[in-house]
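A single protein chain has been omitted from the complex, and every remaining protein chain is retained in its original position.
So that you can tell them apart, the chains are marked A and B in the order they are listed, and the count of residues begins at 1 in each.
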Amino acid sequence: MALLELNSLSRNFGGVLAVDHVSFDLHAGETVSVIGPNGAGKTTLFNLITGLDQPSSGTILLDGKALTGLRVDQFVERGIARTFQHGRVFGNMSVLENVLIGAHSRRQAAQRGLPFIELVRELLLALWPSPSVAAEEAQLRQQALEILSLFGERLLPRLQQPAYSLSYANRRRLEMARALASQPRILLLDEPTAGMNPTETAEVLAFIRTLKTRNLTILLIEHKLSLVMELSDRVIVMDNGQKIAEGKPHDVRNDPRVIEAYLGHPAPHPSPSPFSAETHFHTEGTTTS
Amino acid sequence: MEDFLRTFFDQTVNGLVIGNIYALTAVGLAIIFGVGNLINFAHGSVYMVGAYVGWVCVTRLGLPLPAAFGVVVVVCGLLGMLIERLGLRSLQNSARIAPLLATIGISFVLDQLIQLTFTRAPQSFPSPLPNTRFPIGGVSIGVIDLLIAATGIGSAAVLYLFLRYTKLGWALRATAQDRDAAQQMGVNVNAVNQTAFAVASILGGIAGMLVGIYFSTVYPTMSFQAGLKGFAANLLGGLGNVPGAVLGGLLLGLIESYGVSLFGATYRNLFAYAILILVLLLRPQGLFSRQRQAPPEPLTGTFVPNSKPIHVPPWAIAVAAGAALLLPLFVANPYVLQVLTNAWLFSMIALSITLATGTAGQTSLGHAGFIAIGAYASALLTQRLGLPFTVALPAAAILTALLGTLLVLPAFRLRAHYVAIATLGIGEIVNQMILNWDWLTNGVMGISNLPPPSFFGREAVRIQDVYWYALALLGIAALIQWRLVRSPLGRTWRALRDDDIAAQSYGINLNRYKTLVFASSTLIAGMTGAFTGHMYSYINHESFTNTISILGLTMVILGGMGNLIGAVVGAVALISLPEFFRVLVDYRYLVYGLTLLLLIRFRPQGLLGTV
Partner (left out) sequence: MNTTTPVPIPTAQPPLLQLQKLDTCYGAVQVHFDLNLQVHPGEIVCLLGGNASGKSTTMKVILGLLKPRQGTVTLDGVNVTGWPTPRIIRQGIASVPESRRIFAQMTVQENLLMGAYQRSGWATFWPPATDAVRTDYEQILALFPRLRERLHARGGTLSGGEQQMLAFGRALMSRPRLIVMDEPTMGLSPLFVDRVLETIQTINQQGITVLMVEQNANLALQIADRGYVLQNGRIVLEGNAADLLHSPEIQDAYLGQATS
């Protein structure tokens, strides 16, 4: 049985069909990439899978059970974690704390129980942590450090710095670390290498490989094709909200429809650029003294 | 049936007339929300200043009305520019809450200055307008009604077009959305903000003057209710939405008018705020705003980081606590002890507010309501059920936590400024309930002869005992809160504050953690209220007004948001400071205001820094 199953999933934003009857399966241990031109609906698809947005129609099944009607936070409890395309770190919290928040749903104190009692319990555990809660916290810290060390010396020296002071790419790394801290079954990465140069991209590639060896199921959005080709077991191509192709990386890469929609060929490119010679761009002369 | 229709019609006209006034204040507030992303607490004061300037021009100087208008426009315009200068420009790179505090400081100063110049007494403002009235059905509308309507709707229309179609209007909107990006387009954001404040203040001033004429009277306290109603109207229409503000104002007027005719005049405010909360429940983005969008990513806009808090070493805290504990042994002056007892109680209030506002980012302007609940609960438990204080105090605290959280529940769907204004409304609702539920609360009469605080049979007869009891309670509250904010629970709250979307996506159940933070916060507020009531042995609906909420928040910001020691320092400073200026007792709020402004100017992150 597929781990995750999307059935004819759609999302309509007042007339714009951002996701249009998309179906596919994700099997345990697979790495699947979603590629497609800008505005194809990839991020919207991620929002649907992680519960941040509700589909207009269609269903998502995890282990054969529908995820409809769950709150966002319940998706994480079921093992789905993600990163955001532009980075949503907790700016005023330290790097370490950010990762610890990732582990939130695993904490004993945060578990659900009888209504009301669960709240009192969490308050009391915060005031007087039981030995097991204290041990758990220490263990989570240890794990957070281990996860951060996957990025070498990028984040470790900045452990106590507030996240807002990180550079753009380091925030993306922190996001990945935070997502991993929830020990997800499915990890959704939305352009993890944005803002990284080829060498740094290769680092992330190695990082994702490590995750693959741990048998994590990964759904990846990327525009860097070399990365996609190397990592993916399967590639799904989206355009205009629809799934236009699916298959092995190399088959997809040579699919004419994919080349047309995504990789580009000379045809949709009439002149080198609309900034042609007649309409000279810089004629008004904004000279200032 | 005919009768009913007539009354209905009359109430409608009445409501529209009052609603117009609300609309006029709301439009000014909407501009500042829209541009500075700021709740301008000084707006009510500008409105009052406008009323007084108009009154001076017409009655003292004998100017004709158009000339008086002109003077109001100039004075209030300048005042607006000054507010931008003091309240916004110098604080652009400090904590987001600092400008809000600055406007509170400015409003203290303005209110007190007007009081000092013209006394607290209401002044009669004979209408300089012709007395012609136009009958409509059973009621009639006068020239002033038409003038107010024309000004309200006219200015909203002009503003709307201005924002849509002029360069400056575009610049205003762009600045509101992302100040840094606007600057990178070449927008001179300071000039833009200054214009916005001038325009908003002119509108506020004119509103004040027209209302003065309408009610034939001006008085210094007219500012607070005006500001409150303006906020409410704004929220109804959708924050920062100019046409929405007008519609919100009219709607609020209508609702009140119908409410009064159905339930009687004392229900006017209760009804208005209840509707406000109802609207928030059903349409959190306001009635006239488009569907809310997912909020932008927090680090992409202009991000203002928290400051680094000052670390106070434990020994210093121990020494200060020891000194406070031993003080009554050396100082017998009951006055000093009373002032300090007040300071301890306000410290608890500040702690309670800083937990919700600073740690979890849920700005509360309604804590006075929770304190009142605690006070009444304990009063009723001791008087009606004869419970001893030792039992009544914790019971009242728990009751407050339950009731308080239930009351805030509708606001859980809201974010940022909306929470602040909703809690302001909740505070008012509690106040109105106390006033109106005679059977429970004894209405305006209040509850008297409360037994003094006593623990395990040891009554606090001397002021020293009261002092120690208050200090002990503060110690307990601070200890509990310290444990909470340092725990993983505190971490979760801070995640909620920084980015609620990301927090949810990492498994944080927002409602659960908002419940927890409001329960903890109102627990402390309730405890404080219970103790205060018994300390004074008498409470009524005026014992815990909204000024307490605002003063408490001021202390919190002064000490540094989310900073526990800061909250205590802020409370002690603000309570004892005016006492040093005892001779200046009339200038108390002036001193508050000026101190605040100076402190914010030079230490906008609060004395001890934000945590």
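To be clear about the criterion, contacts are C-beta pairs under 8 Å (C-beta built on N, C-alpha and C of every residue); 3 or more make two chains touch, one makes a residue touch a chain.
What you are looking at is a predicted structure, and each value in this text was computed from that prediction instead of being measured.
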{"item": "Shown chains touched by the chain that is not drawn here", "value": "A, B"}
{"item": "Touching residue (missing chain; options B:Pro135, B:Gly186 or B:Gly386)", "value": "B:Gly186"}
{"item": "Residue of A:Val133, A:Leu159, A:Met196 or A:Met229 in touch with the missing chain, whole complex considered", "value": "A:Met196"}
{"item": "Sole contact to the chain not displayed, among B:Leu86, B:Ala171, B:Leu484 or B:Ala525", "value": "B:Ala171"}
{"item": "Residues from subunit A at the interface with the omitted partner, ascending", "value": "13, 16, 36-40, 42-44, 85-87, 154, 165-170, 191, 194-202, 223, 225, 262-264, 269, 272-275, 279-284, 286-288"}
{"item": "Contact footprint on subunit B, counting only the chain that is left out", "value": "165-168, 170-171, 173-174, 177-178, 180-189, 293-294, 296, 299-301"}
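Keep in mind that, in the parts below, only the chains that are shown with their structure count from here on.
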{"item": "Footprint of subunit B on subunit A - complex, ascending", "value": "50, 52, 71-73, 75-77, 81-82, 84, 86-93, 97, 100-102, 104-105, 107, 109-110, 118-119, 122-123, 125-129, 137, 162, 164-165, 171, 178-179, 182"}
{"item": "Subunit B to subunit A touching residues, read off their complex", "value": "294, 297-300, 303, 305-306, 480, 483-484, 487-492, 494-495, 497-499, 501-510, 512, 515-516, 519-520"}
